[in-house]
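Removed from the display is one protein chain of the complex; every other protein chain stays in position.
And then subunit A:
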Amino acid sequence: MKVNTPIHEHSLTELSAAIKNKTLSSVEVTQHFLNRIHKHENLNAFLEVHEQQALKQAKWCDNNPESSKDKPLFGVPIAHKDIFCTIDGHTTCASKVLDKFQANYDATVVKKCAHAGMINLGKLNMDEFAMGSTNENSAYGPVANPWNHENCPGGSSGGSASAVSARLAPIATGSDTGGSIRQPASFTGITGIKPTYGRISRYGMIAFASSLDQAGPMTTSVSDAALMLNIMCGYDHNDTTTAQIAVPDFTKNLNNDIKGLTIGIPEEFFGDGLQEDCKLAVEKAIKTYQELGAIIKPIHLPNLSFAIPTYYLLAPIEAASNLARYDGIHYGYRHKDAESLESLYQLSREYGFGKEVKRRILIGTFASSTEYSAAYYKQALIAKKIITNDYKKAFTEVDAILTPTTTSTAFKLNNKDQSPSSLYLSDIYTVSVNLASLPALSIPVGFDHKNLPIGMQLISNRFNEQTILQLGHAYQRATQWHTMYPELYKG
């Protein structure tokens, strides 16, 4: 372990080792992050801090060192996106409709992290029901980007990204339906991976679009992400959409030489909409890979333009269905002025949901109606297959695909000029990955002229996270971008 390094600059492995060999106590580590959370409350990254519970668990870890056996991250803190149900505290999905909602079970992801010995610091802000790319759709206020408080951290896992970027937590969980891990990771200069659909259980992760939702870790490095995947992945009998495929040790081949790996560069991702700074930074990263011995190969994903309309039909259709349960009857927000069943539904849903959520419920309801289902839903399913096939074909030629994660760096907060559809369009580089059920990683590759982080996306074939982890790790060994975090949060 590096001497005199502040606690929050340690990797997960380092923290775990320090706690195990008693260089640091879990209470020391936990208290350190809790202090930082309080000090930087103005980021609004946390919806709820579980201070007492976290310290109690940390103390227990310190008192029971013999329990650390088989617990790879014994006594190491984590924070969970508020989309994951936790018995402790509240689970709101950043929606008024679930205001003060207490889940009576832990999500599988939460359970697995606890089994690994991790301590939950609290619940992180997000776009309501994970719908959004600025985190401004939270019912509990927007989150600031630590690099510049006038900018958003991205979304929907904005709280997670902001917290890890400011080193308020060494790792945070996120969820990604169309880019909700990768885009905020890119906007805040951190590492985020969305594994293959089916790798991580969705049980207890509040559903947005069930066929696309996938949890993943948001960390400061690829090696931490790999370690977290070891903990989070695996078949879950509570979620029959999880894959019954063996989970490899993702940390094992991280240091393998990338010489000879073929990286595909799809021309379609470097077109007009891409901010110049981002393009240059990503091109520089491509050069780095060449220097490291990877083979760079131009490829085509000709049907990329279908991705946005396809995604913005399928995701809202499933969302409209998944969110039907928030009706004010069984739990959650119920409007008090309701005078009939119908008005109970109407008022509770009108006031319980935010604007973006309602917009997507309307789109989804319309697109799945009997009259329009053939024109929209069925067509979208066909387009999804076409996009998936494009990727399938590409992976016969290349080991991974490299793209920018986003078309630009972080948006300004309160940008009144930004229409919903222009925001939807900004998801162009991330959504196709969800449609094709692929794993993808975003890592920082530099800064733009406003000193905002730029991210690069690495995509690999289904259930082949190892390749992009290996590539990402090789890049992080060769560069320093991932170690950088805003001056304001140092010390």
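We adopt the following convention: contacts are C-beta pairs under 8 Å (C-beta built on N, C-alpha and C of every residue); 3 or more make two chains touch, one makes a residue touch a chain; residues count from 1.
One rule holds for everything that comes next: contacts and distances are computed from a predicted model.
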item	value
UniProt protein name of the chain not shown, from "Aspartyl/glutamyl-tRNA(Asn/Gln) amidotransferase subunit B", "ABC transporter permease", "Cytochrome bd-I ubiquinol oxidase subunit 1 apoprotein" or "Sulfurtransferase complex subunit TusD"	"Aspartyl/glutamyl-tRNA(Asn/Gln) amidotransferase subunit B"
Among A:152, A:207, A:247 or A:454, residue touching the chain not depicted	A:207
Touching residue (missing chain; options A:330, A:416 or A:449)	A:330
Residue among A:134, A:151, A:368 or A:434 that touches the chain left out of view	A:368
Candidates A:148, A:275 or A:321 - the one touching the absent chain	A:321
Footprint left on subunit A by the chain that the document does not show	84-85, 91, 93, 98, 101, 103-105, 107, 202-207, 209-211, 237-241, 317-318, 320-321, 323-325, 327, 329-331, 341, 345, 365, 368-371, 373, 377
